[in-house]
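As you look at this complex, bear in mind that one protein chain is not there, while each of the others sits in place.
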Amino acid sequence: MKKILQITLGIITSVGGFLEIGSVTTAAQAGASFGYQLLWAILLGTICLIFLVEMSGRLAAVSKHTIVDATRERFGFPFYAIVMLGMVLVAFMVLVAELGGIGLSLQILSGLGFPWWAIPVSFVVWLLMWKGTFGLIENGASLLGLVTISFVVAAVKMHPDWGSAGHGLLPTMPGDQKAKYGFIAVSILGASISPYLMYFYSSGAIEDKWDESYIPMNRIIAGFGMTFGGLLSMAVLVAAALAFQPRGIDIDKFEQAALLMTSALPKWGFYFFAFSMLFACLGAALEVSLAIAYFFAQGFGWNWSEDLEPSKDARFSFAYTIIIFLAAIPLLFGVDPIKVTLMSMALTAATLPLAIVPFLFLMNDPIYLGEHRNGWVSNSVVAIIILISFVLSVISIPLQIIGG
Amino acid sequence: MDINVELLLGTKVRDVDGTGVGRIEEFHVQRDESSCRVDAYLIGASAVIERLSAWTLVRPIKKLLHSRKLLTVYEVPWQDMDLSDPLHPKLRTAKHDLRHVK
Amino acid sequence: MRLKRFLVVETRMRAKLFFAVPLVFSTVCKPPTPAEQMDSVISWLATAGMAGDAWLRHTTPDKYTRQTLELSHDTLLQISDDLLKSRPPGTDTASLDSVLTRSRGRIAQMARLVEAKNSPAFLSQLDSLRVDEKLVKQFSDSIKSKQ
Partner (left out) sequence: MKLVRDVLDKKLIDREHCDMSRVSGLVMRVGERSQPHISHILIGGPTLWTRVHPALGRLSTRLAQLWGPKRKDLVRIPWSRVMTVGKDIKLDVKARDIGALDWEIWIAQHIIERIPGGGNKEEE
């Protein structure tokens, strides 16, 4: 019984972790500009993520090492420093975007501009970290995030043409606007295969004291959680395809995306969108700031746990305190969170090899994983992901210039 | 003389005739009660594989390539290594006398 | 005893630090074509229309509606300036300008009517905006066909 509860909570967490400003914005843009044509990108990203997350959990459960621990130990400090530079930079931009997403949700609800919300929002995020425990953050934020299921309701209520949606699951080339198509595809993959989720998940497994008996459970959580998360993203894309594409609306601003469900769910659509974004971004902001603090603490060997009182892991608490308030600064100056989101998605794609290549080595390490190391299926999948990640990292920056 | 192991890592080694042998990538040590003695130095590209404990990943590729030269690793006993200039470690023997591992 | 420090850098790894450089380039964007600008104009006209519909059904807050209409107005002003400066070939720029100016006026008027909570007048502005939107679409089609 306890296991079932844990599995349910785990799945809800993964769903909550999947949807955030990046995946919603990119899915809405894709639907508005290209109809169902880019559904395949979400499908591909979700499949990759299922495998990567399952592996992160398995590594932690068997070796009792998080990915960061293992990267530092196996590859040494100089290489770790490079990975850290890349990952922390990207995660910081994602954090700015998520805080901005909370601010924008509050802006459309209250009418007060998002720069005014920067300080209060980061203060609340920081306070939740300062006072909260890992369980509270993981489960509380993701339970609130369940309001995002409204995206699925809206998508179904708009009666999509399931046949042509099915066609979208297979990649096709667009007639025109090839650069924009490529840019959005890369952004979707960048939003789905986000390394910070892997770091967060493997640290969570250590915080929850997983051992080898959790391997089957880890598989279920990764599989179902990410699948549901992917379905939510697809629902956003489908709803956007039906609400925006016929009207010729391209999503450049958050205010436009807010109209996503106003025709499908006339009475509550607007508020469902605002609260979905509010809670999804809040959950993501907490997860990203934890992931950054974990990155430093585990890499340098400080004591770390979100469950400790701040003074018991002073450097860890100090790290997230600084990061959260630094992330508020660009928003104070009115930097558009949507622009930051798109840039961070492209940068995630560009730095992906840095996260995935070392991971392939770790997942084959007999000392860490013994008999639980990757078999040829998982290794082939990682090899394919590495291939994709190199293609993405090469094309993401030029596409940002041409298509962005 | 005291030498920083972490900085010695990756240093190029030459043999007694001045021929390049490879980089120091790993150290074989022997632990007992209270000490830790260095038995041998591993030199060459595949010593990195040793260090990353990546043989399970590399062995199938190695088989596929049928290559020996690609994956050289020399094991140099401590007696044969001259570290009097840590920036330019030298062997006390010639390259062709070195022992191949694996 | 002081430790002797010496220079051994894993130079093989240092090269990777340069991956941050392309970031600088990502800020450079090429200017949009007239056809793309027309798409943006239609997108923002439709946004104003959709926000107007939602407000008429009393499903969105007044402040949000007003801000979105103002945002549409300001964005349209900016795009039309750029568009008319680049003089799309084979287009009657004068009449395009007048349609764009008129619809911007309607959107600004709608934003004021939201504040006054005047739904009937809002509806009539919205209907006229839809007519203007159709005109703009015709301009857009003719620009695209000439490319």
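Letters are used for the chains, namely A, B and C, taken in the order the chains are written, and counting of residues starts over at 1 for each.
What we mean here is this: a residue touches a chain if its C-beta (ideal position, glycine included) is under 8 Å from a C-beta of that chain, and two chains touch if they have at least 3 such contacts.
What you are looking at is a predicted structure, and each value in this text was computed from that prediction instead of being measured.
Q: Which listed residue, A:Gly113, A:Pro174 or A:Pro310, touches the chain dropped from view?
A: Selected residue, touching the omitted chain: A:Pro310.
Q: Decide which residue listed in A:Arg72, A:Lys180 or A:Arg373 touches the omitted chain of the complex.
A: Result: among the candidates, A:Arg72 touches the missing chain.
Q: Would you indicate which residue among A:Trp40, A:Trp302 or A:Phe390 is in contact with the undisplayed chain?
A: Of these options, the touching residue for the absent chain is A:Trp302.
Q: Mind pulling the chain B residues that touch the left-out chain?
A: Given the touch definition above, chain B has residues 1-9, 25-31, 34-39, 50-53, 78, 83 touching the missing chain.
Q: Extract the touching residues of chain A with respect to the undisplayed chain.
A: Against the left-out chain, chain A lists 63-65, 69, 72-74, 76-78, 80-81, 130-131, 300-304, 309-312, 314-315, 317-318, 321.
Going forward, only the chains that are shown with their structure count from here on.
Q: Which integer distance in Å separates the CA centroid of chain A from that of chain C?
A: 27
Q: Using Cα averages as centroids, what's the distance between chain B and chain C in whole Å?
A: Averaging C-alpha atoms per chain gives centres 61 Å apart.
Q: Please set out, as single numbers or ranges, the residues of chain C touching at least two other chains.
A: Where chain C meets two or more other chains at a single residue, that happens at 10.
Q: Touching two or more other chains, which residues of chain B qualify?
A: Correct list: 9.
Q: Which positions of chain A touch chain B when the two form their complex?
A: 74-77, 360-361, 364-367, 373, 379
Q: Using the touch definition up top, name the residues of chain C that touch chain A in the complex.
A: Where chain C meets chain A, its residues are 10, 13, 16-17, 19-20, 22-23, 25-26, 28-30, 39-40, 42-43, 46-47, 49-51, 53-54, 57, 59-61, 63-64, 66-68, 71, 75, 137.
Q: Which residues of chain B touch chain A once you look at their complex with the stated criterion?
A: By the definition above, chain B touches chain A via 6, 9, 51-54, 56-57.
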